[in-house]
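We show some of the complex, not the whole, and keep each chain where it was.
Which chain is which? They are A and B, in the order written, and residues in each are numbered from 1.
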Amino acid sequence: MPIVTIQQFPRDLAQKRELARRVTEAFVEVYDLKPESVQVFFNEIDGEGWAKGGVMGCDRSPT
Amino acid sequence: MPIVTIQQFPRDLAQKRELARRVTEAFVEVYDLKPESVQVFFNEIDGEGWAKGGVMGCDRSPT
């Protein structure tokens, strides 16, 4: 522990790599943990698997 | 919030669209929330990713 699960829209590997590095660093510095104790999971969802305001992501107009 | 996560067998988009609309409506009416505060996630699992009674879905006989 800790185990971090991130639900997000799909992102490319470079962004996930940088995000995981920074999130892990936050845990190491704030909680005083060893980096290897931190695991991060990316759970990527597209617009056919998510709705907001009762409207599927794929049906929403871009904002 | 609220965040609603639905684990289900794969469904077509039309069904998910209607389901998300009705689930969101239930939150708006019962909890008196704005629709945009409700997010729904569909997490679809097939018969090779799920077991019941110790038997994988893909090995179960249809009922």
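One rule holds in what follows: a contact is a pair of C-beta atoms (placed from the backbone, for glycine too) under 8 Å apart; a residue touches a chain by one contact, two chains touch by 3 or more.
Note that the structure is a prediction, hence the values are computed from the model and not measured.
Taken over the full complex in this file rather than the chains on view, the one protein sequence occurs as 6 copies, with 2 of them shown.
Here is the rule we use: only the chains that are shown with their structure count from here on.
With each centre defined as the average position of its C-alpha atoms, the distance from chain A to chain B rounds to 21 Å.
Across the complex, chain B meets chain A through its residues 13, 16-17, 20-21, 23-25, 35-36, 38-44.
By the touch criterion given at the top, residues 7, 45, 48-56, 58-59 of chain A touch chain B in their complex.
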